[in-house]
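Moving on, here comes subunit A:
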Amino acid sequence: MASITLDNVRKSYGALEVVHGLSLDIAEGEFTVLVGPSGCGKSTLLRMIAGLEDITDGTVRVGDTVVNDLPPRKRDIAMVFQSYALYPHKSVRKNMAFSLEMAGAPKTEIAEKVARAAEILDLTPLLDRKPAALSGGQRQRVAMGRAIVRSPKLFLFDEPLSNLDAKLRVQMRAEIKELHQRLRTTTVYVTHDQVEAMTMADRIVVMNAGNIEQIGAPMELYDDPQSRFVAEFIGSPAMNILDGTFHPGGRFVLPDGGEIALGGAAPAVDSPRKAGLGVRPENLSHEPGGIVLGTARVRVVEPMGSETLMTVTVGGRSLLVLDRTRRPVAVGDALPVHAAPGDLFFFDGKTDRRI
Partner candidate 1 sequence: MSEKNVFCYLMVAPALVITLILGIYPMIRSMVMSFRSYDLLNQDKNGWVGLDNYRQVMADDRFVQTINQTVVFTFVAIFFVVVIALFLAQVINAEFRGRAVLRTLIFTPWFVPPVVASAIWIWLLNANVSPINHFLLEAGVIERKIRFLTDSDTWGPFSIPMMSIIAVRVWNGLPIAIVFILAGLQSIPKSLYEAADMDGAGTFSKFFHVTLPLLRPVLLVLLALFFMNGFGHFEMNYVMTGGGPRNLTNVLAVWTYQEGFQFLRFDRAAAAGGIVLMMTSVVAVLYIWLQAKDVRK
Partner candidate 2 sequence: MTPISRILCTTSLTAALTLGSAAQAEIEFWTMPYGDQIAWKDTIDGLLEGFTAETGIEVTHETVPWGNAFQTYLTIAQGGAAPDCADMYWLHSFSAIGGENYGPLPITEYADRLDLDSFYEGALTDVTYLDEIYGIPWRGDIRAILYRTDAAEEAGLSGPPTTWDETVAAAKAMHVADENGNVDRWGYAFGTSNVVSWLMPLYWQAGGEFMSEDGTTATIDNQAMRDALTFMHDMVHVHRVVDIDSFEKGYEMLPLFVDGQIALIGSAEQSWGKRLDAEYPDAEGTWAMAPSAAGPEDADSFSGAGYFGVLRGTEQVEECVSLLEYLSQNESILALSQGSGNVATKPAVMQSEFWSDRPWKQVVAVALEDAHTSQHAAPSWSAIATSEPGGIIFDLIYNTVVLQEDMDAEIATAQELMQGELDR
């Protein structure tokens, strides 16, 4: 078990910088998820920790040791790849034993550790099969088994569930989380799926274009996004954001001229200030009370069982509403849209930071 410290870590490919001076502290035993859209640098960061990419600048520490110049095998880290990367010609047993063989461990010890890992992951009946004879989920488990036999200080996961179907993904998510609770190994997990991030992480690191947007516990990010990007990224369906201008007097003016009276809920401004007004679909309601955002016309109704997702237009803008009241709605209906003042988020028009 070890902590990880990243200090001003940079990565450049020639003249192109893809990771811009990131600093991050991960505590021992913590399950940290790096999440962000494609190309944000999360995989690159993970691979730098693993030792598969050179670190252009800054330091990476595992525990107290600076590992910048150490090759992967000396960092005592195990990694689970997106494509599993199992050795196709070796049996499951041999796949899991390989790292221990490389380390020169005695045969009995290897057999023991492999048996134990297989038990934990429910792989015992499959030990003598080759990867080609396994299903996707089984292969994933073998990849994890390969990682845990070594009892390393650190687990790294590189989008391990992307190749699985939706149902299997849900199942594996729970298994991975359970495994972590059992082994308590420090884990860094990379994904582009915010649902995975939310459900599995102790802490989430939201990344965008090579920068860290925000770090925090899942609910922290949900309740208190510090930037527009985080607000739109976390939570599904995504937060609605209306662009407009704040005017003195608590007025929010929309581009088409419409106005929303915010009263005291609005930030105080001396002069007109461009901004984004955000509110989550689940916090919009048709019941009276709170701030009135306008009268909406229902365009699309998607019943999802316990809740209904509606696309409505207010003042020319589309909003998503997640309604749990089971109120009967039809396309074309005109309904008022309300939100509680505490459920409103304001983002500066220029910096996209939370006001």
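Regarding selection, all candidates are chains of the complex that A comes from, given by their letters.
Assorted remarks:
Methods note: contacts are C-beta pairs under 8 Å (C-beta built on N, C-alpha and C of every residue); 3 or more make two chains touch, one makes a residue touch a chain; residues count from 1.
On a predicted model such as this, the values are computed, not experimentally measured, just so you know.
Only one of 1 or 2 makes contact with subunit A in this complex, and that is candidate 1. Per the touch definition, subunit A reaches candidate 1 in the complex via residues 50-52, 71-73, 77-79, 81-83, 85-90, 98-99, 102-103, 146.
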